[in-house]
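What follows is part of the complex, with its chains left where they were.
Chain nomenclature is as follows: A, B and C, assigned in order of appearance, with residue numbering initiated at 1 for each chain independently.
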Amino acid sequence: MKIDINCDMGESYGRFRIGNDEEIMPYISSCNIACGMHGGDPSTVIDTIQMASALGKNVGAHPSYPDHIGFGRRSMSLSYKEAFDLVVFQVATLYTLAARAGTKLSHVKVHGALYNDAAKDKDLARPIVDAIKYIDPNLKIFTLPDSEVSAVAEELEMAVVREAFADRRYTEDLSLQSRSIPGAVLEDPEMAADQVLNIVKNQEVETATGMKTRLQADTLCIHGDTPTAVSIARTIYDRLQSEGINIGSW
Amino acid sequence: MKIDINCDMGESYGRFRIGNDEEIMPYISSCNIACGMHGGDPSTVIDTIQMASALGKNVGAHPSYPDHIGFGRRSMSLSYKEAFDLVVFQVATLYTLAARAGTKLSHVKVHGALYNDAAKDKDLARPIVDAIKYIDPNLKIFTLPDSEVSAVAEELEMAVVREAFADRRYTEDLSLQSRSIPGAVLEDPEMAADQVLNIVKNQEVETATGMKTRLQADTLCIHGDTPTAVSIARTIYDRLQSEGINIGSW
Amino acid sequence: MKIDINCDMGESYGRFRIGNDEEIMPYISSCNIACGMHGGDPSTVIDTIQMASALGKNVGAHPSYPDHIGFGRRSMSLSYKEAFDLVVFQVATLYTLAARAGTKLSHVKVHGALYNDAAKDKDLARPIVDAIKYIDPNLKIFTLPDSEVSAVAEELEMAVVREAFADRRYTEDLSLQSRSIPGAVLEDPEMAADQVLNIVKNQEVETATGMKTRLQADTLCIHGDTPTAVSIARTIYDRLQSEGINIGSW
């Protein structure tokens, strides 16, 4: 039995530090590394890739809308060409950097609003998947199960890694509960670990209303900027270990 | 007896948070607020000005080289016109915002490398002082005693507020000890308060070599991003209060 | 009889030059000057304001979404607070700069996608009008007749200047014909001047289908980056002069 644990990394921007990359990295298997457009200055990106490669983690690209002030969390209207070029450009950078750090870029997980928008909008999913395929048809694409990205990827014969969230409360339709609702983020490490184990062992998740719903995932995301993020990462790691479940690639 | 305590503020950039503005502000008298070019997104700048105004603090502008990744700490070569326009533009923004927040922009302290470069280079000091005077000849200019900025300001009949540092170790020639030397930052709140009281009461500072040197200052700077910054601010405040020294404007 | 002619200006960005500000400015009465977020570096903004003030033109602010690559022409999703602060920050800068250049900021015309989005979306129009009023309730707001911005402005008792376009073809519902359709931009100076005179003298416009439709406007916009922009500006100026119609403020 095996499950991938991923975390967004390399999002610091010069002296503006964000996340806890060094402390979390030992407990996960896949890093989604910022490409400079919502976070990630050159030094941070390069150092994070080298650290991930040295620890044998999957190195993935985490491209975004170009918006530092909004941290890539504000939707923008893009043409097909703008979206395609934006993703190609960002993934291209990481592709060479991963190779020079002694590994191979393994996957792409688009960031923030671009992730959410593309999941629902086929006209945005299409240039994103085309862009990833243009860089390398062997790149794996992290996305929500049953998303538009997933549908386009299948059509273009690109491999999808279905993602679920370790530390976010789900609603009954399997969308994430709004962060404005108290309890939407599972800050208690044991609760997050319970959710992880439930998804891994039973392919099911307990929603905000207490209902159990089927949920299949190949990778589980930890948010690195939750105040208890390091503790969540370690607790999930320990609980999986003690259940004999390996943390590792899809 | 009276001394001004100042701190750089409003330097956060969207979700990239830096400093401890809310916790420190009660203990100081002057805020130097970022103008968007090294930090300070519109919402942060506006909120910080409104908070400072509501608490009756001096609202100052903190313009910088245009460099977010380097946080304004990397020198850039600028022509007279580039430097003049850069400072005019940034101070202009704060000037209106201070007025709308119910106060009046009181002073300008240029940031980081621009502060240090202008202190030593008359060709850079000149456009900076000209720019501040262009916005309002009543604005006060924070700078090192005996700096080129100070000399130009005197020549142009602009008021100078001589600045010293509460939490940094001085060398014998009254420059700041390099941050790369252990102990260069006074993280111990009592040590910082001792230095403040020595400067305020005796117009002298104890240098890294233990020598006592004369140092006259009208304002003392606390760095908001020292790990112990809040504690330093509070301790200085308490010690000054208990000595009967008022914290307040020049 | 009198009509205001306006043009977006100050949109160059360092060595990236755009528009023909100096050649066009003599023929118009109102300048909408970029504020740095889609174009407009500090030197360009300051120089343009000074030139406009020296020539006795109306100096207005032209705030935008923060997006240089997209030139402010890509919609972004903003919260009320983000939109309010974005406009406040940009207009604040121009407000001081106009005063220092010896004039008074007269109006605000939001730029590009922000202009179009706010015209249709009350939730975006509201923070924009609130922001302009916060800076100065006497500022006039350029917007489309019958837009949401117009409705909100009326509600908040802010003066509206109704804008029409000299050099763009209208459809029957008085929206602008898409630039992708040949002829959508009236590059022929005489055709643009005909449209201007028809609007000014008859309060009507001939649409793409040849229909005449009623259109009332207080200001007419010339686009400075049309290849024939200077010639359009001059021709309109000459034709209005020869008809005895003054070019000047609302």
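Please note the rule applied: a residue touches a chain if its C-beta (ideal position, glycine included) is under 8 Å from a C-beta of that chain, and two chains touch if they have at least 3 such contacts.
Given the structure is predicted, the values throughout are model-derived calculations rather than measurements.
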Whole-assembly copy number, given 3 chains displayed: 4
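The rule we apply is simple: only the chains that are shown with their structure count from here on.
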Distance between the centres, which are taken as Cα means, of chain C and chain B, whole angstrom: 39
Inter-chain centre distance, chain A versus chain C - centres from mean C-alpha coordinates, in Å: 42
Per-residue overlap in chain B, given as positions that touch at least 2 other chains: 42
Chain A partner contacts - residues on chain B that touch it in the complex: 13-18, 39, 41-42, 68-71, 73
Complex contacts: residues of chain C adjacent to chain B: 36, 42-43, 45-46, 81-82, 85-86, 88-97, 100, 134-135
Chain A residues touching chain C - in the complex, by the definition given at the top: 66-67, 69-70, 74-78, 82, 113
